[in-house]
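Heads up, one of the protein chains got dropped from this complex, but the rest are sitting where they should.
Each chain carries a letter (A and B) given by its place in the written order, and its residues are counted from 1.
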Amino acid sequence: MMPDLGKYADVVLASYVVSLGLIVVLVVASVLRSRKAKADLQKIEARLKDGA
Amino acid sequence: MSIWKYANPVTFIRTTDRLLPWLSVAAVLCLATGLIWGFFFTPDDFRQGSTVKIIYLHVPSALMAINIWLMMLVASLVWIVRRHHVSALAARAAAPIGATMTVIALATGALWGQPMWGTWWVWDPRLTSFLILFLFYLGYIALWSAIEDDDTAADLTSILCLVGSVFAILSRYAVNFWNQGLHQGASVMRAGAITGSDTEEKVSNVFFYPMAVSALGFILLFVALVFLRTQTEIRTRRARALLAREQST
Partner (left out) sequence: MIALLMRDLRLAVRAGGGFGLGLAFFLIVTVLVPFGVGPENELLSKIAPGVLWIGALLACLLSLDRIFALDWEDGSLDLLATAPLPMEGIVSIKALAHWITTGLPLVLAAPALGVLLSLPPTGYLWVVVSLLLGTPALSVIGTFGAALTVSLKRGGLLMSLLVLPLYVPTLIFGAEVARRGAMGLTVETPLLMLAGISFGAIALLPFASAAVLRINLR
């Protein structure tokens, strides 16, 4: 399945690993922050509703 | 009905919530198709060997690095002229994505340059302007996070974005003048370096189609991320506003 990359295998693989790694980090960070923001806002809104 | 109705944060969140799953799926599909097609099912270039496979990451990320800055410029202008908060927040949300894209373009470029030019880095106009672009992203992000008052931060960063754009273009020409480089011209539309086996003045179609799909994937990924991150910014700001109101009563 793996194509023959010849003598440049390490460079090609490294660039794929680096790029995909960075993208995954960015996506995961964004999703985590989004979840946290959503939860925080819900908590605050629920508390305000109870208090009012 | 105009585009401005999406300037309402609630409408924005509702609409993007509906769009996000579709966008994410489409982004993953396009990225996977483009990259797998490119990685496994394209031939090696007869001069560059398997390193052409880097093109499926390098060109789309470089495209995005520049276009995200343009998007931030437009969003900043919209904020200055029409004072829509969503617009300012979208610019803020986009900046880290742009910085990441610049890093990817630089990293893949360095990895590609090593076997082809025999060096990781040269002070070539294109490489140098990308490095400068990265510095602009850093400054922009740093200014956003340094200022506490949201509206002040939005105003200041949008002016920085305008001034920065002018100077980024100036730098591009200055750098061009300063050193003629190794990097080929924009080879997607012309140039002979990646011609593969055919001799026309263009990236050969074998390489072009998977790259286009991958670029589409990058664009969709960016849109999805901007929607998500803008939502996050809206929610954090609302949470902060609620807390502030609570404390003042």
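General remarks:
Here is the rule we use: contacts are C-beta pairs under 8 Å (C-beta built on N, C-alpha and C of every residue); 3 or more make two chains touch, one makes a residue touch a chain.
Keep in mind the model is a prediction, meaning the values are calculated, not measured.
Note that the undisplayed chain, when the full complex is considered, contacts B. When the whole complex is considered, the residue among B:36, B:122, B:156 or B:206 that touches the unshown chain is B:156. Per the touch definition above, the residue from B:20, B:135, B:206 or B:242 contacting the chain not shown is B:135.
The chain that is not drawn here is touched, among residues B:19, B:70, B:170 or B:241, by B:170. The omitted chain makes contact with just one of the residues B:4, B:40, B:120 or B:178: B:178. For subunit B, the list of residues touching the undisplayed chain reads 132, 135-136, 138-139, 142-143, 146-147, 152, 155-156, 159-160, 162-164, 167, 170-171, 173-175, 177-178.
Please note the rule applied: only the chains that are shown with their structure count from here on.
One inter-chain figure worth recording: subunit A and subunit B are separated by 16 Å, centre to centre, where each centre is the mean of the chain's CA atoms. If you check the complex, the residues on subunit B that touch subunit A are 35, 39-40, 44, 49-51, 53-54, 57-58, 61, 96-97, 100, 103-104, 107-108, 111-112, 114-115, 221, 225, 228-229, 231-232, 235-236, 238-239, 242-243, 246. The residues of subunit A lying in touch with subunit B in their complex are 1, 3-9, 11-12, 14-16, 18-19, 22-23, 26-27, 30-31, 33-34, 37-38, 40-41, 44-45, 48.
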